[in-house]
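Removed from the display is one protein chain of the complex; every other protein chain stays in position.
Let's turn to chain A:
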Amino acid sequence: MQSFTYERAASAEQAAAAVAERPDAKFISGGTNLLDLMKLEIERPAHLVDISRLPLDRIEETAAGGLRVGAQVRNSDLAADPRVRSRYPMLTQALLAGASGQIRNKASTSGNLLQRTRCPYFYDRNMPCNKREQGSGCAALQGFNRMHAVLGASQACIAVHPSDMAVAMAGLDARIETISPGGGTRTIPIGDLHRLPEATPHVETVLDHGEMIAAVTLPPPPPGRQVYRKVRDRASYAFALVSVAAVVEKSGDRIQSARIAMGGVAAKPWRATEAERTLAGAAASDGAFTDAAEAALAEAVGYGGNDFKIPLAKRTMRHTLAAAAESA
């Protein structure tokens, strides 16, 4: 870990300005990911702006009937909020499926969205990694890539985004509110926040340097039953092999609408829009769920060690849709 200077931000605007004025500055909140990366010198910020104490830690009702989640709401608090539990149960399920109790107590909402991949080659400075060092190559492509992406990857990078929370939020059409150094704000649909790797895997989001996430807004809960299903190698504290967030709205035996997002398959929470289209108006049946799963993974490509994720994601989606459609 390299030495760095540290300041505690007094306000959101001031925090954004403080980071913006130095290219080597970064925001820090819970630090559950950034500190690890700094110890290994994968991240080497010379200045940290601590935003964890900013008054962005409230969950408020919106006029539209949704919830506005402050960027500094801790993962544990968000999961436990009675409004979240009753109206967005799959968000609670996703949060509780992620990390460990200790980490959830520290980790912030915005930090969770912006956490970096756990690709082991990214974590080892001696290994080629285009995300860490542009142009050095991707060691995972021909290497140990069991955990890696099957959708939206490129020859430059096949890393996945590790968040569970973001997958549920993608299924709920969450919107990200940011604040910029000048005090300007903008709202970004969660599906547009993260970028696919293409040739520039080191650029992971559309945020500008110094642009800070202030809140995540959840629209009113979509009709239908919500289910988050995470598949992992052990029962606790493991990143998803694949996960599926599904909301299925039924009318009689037919599916009115469905919203589906997948985790563990891409560099961003992956909205399965083709599968959603397939399901709309279809009879709620094993066949329809299977077709939807096929549609969701139609473009999937494996890289050897992660080939299994394609059938696994299909199987997981099929039974998750069935669970969401049950008594929906």
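The rule is short, and it goes like this: a residue touches a chain if its C-beta (ideal position, glycine included) is under 8 Å from a C-beta of that chain, and two chains touch if they have at least 3 such contacts; residues count from 1.
We take it that contacts and distances are computed from a predicted model.
For the omitted chain of this complex, the UniProt record lists the protein as "Xanthine dehydrogenase YagR molybdenum-binding subunit", which is one of "Sigma-70 family RNA polymerase sigma factor", "PqqD family protein", "Xanthine dehydrogenase YagR molybdenum-binding subunit" or "Sugar ABC transporter permease". Contact with the chain not shown here comes from a single listed residue; of A:His47, A:Arg85 or A:Arg146, that residue is A:Arg146.
Taking the complete complex into account, A:Arg118 is the one of A:Arg83, A:Arg118 or A:Arg254 that touches the chain left out.
Per the touch definition above, the residue from A:Tyr88, A:Phe289 or A:Tyr303 contacting the chain not shown is A:Phe289.
Touching the omitted chain from chain A are residues 1-3, 39-41, 118, 120-121, 123-127, 139, 142-144, 146, 231-239, 241, 286, 289, 308, 311-312, 315-316, 318-319, 322.
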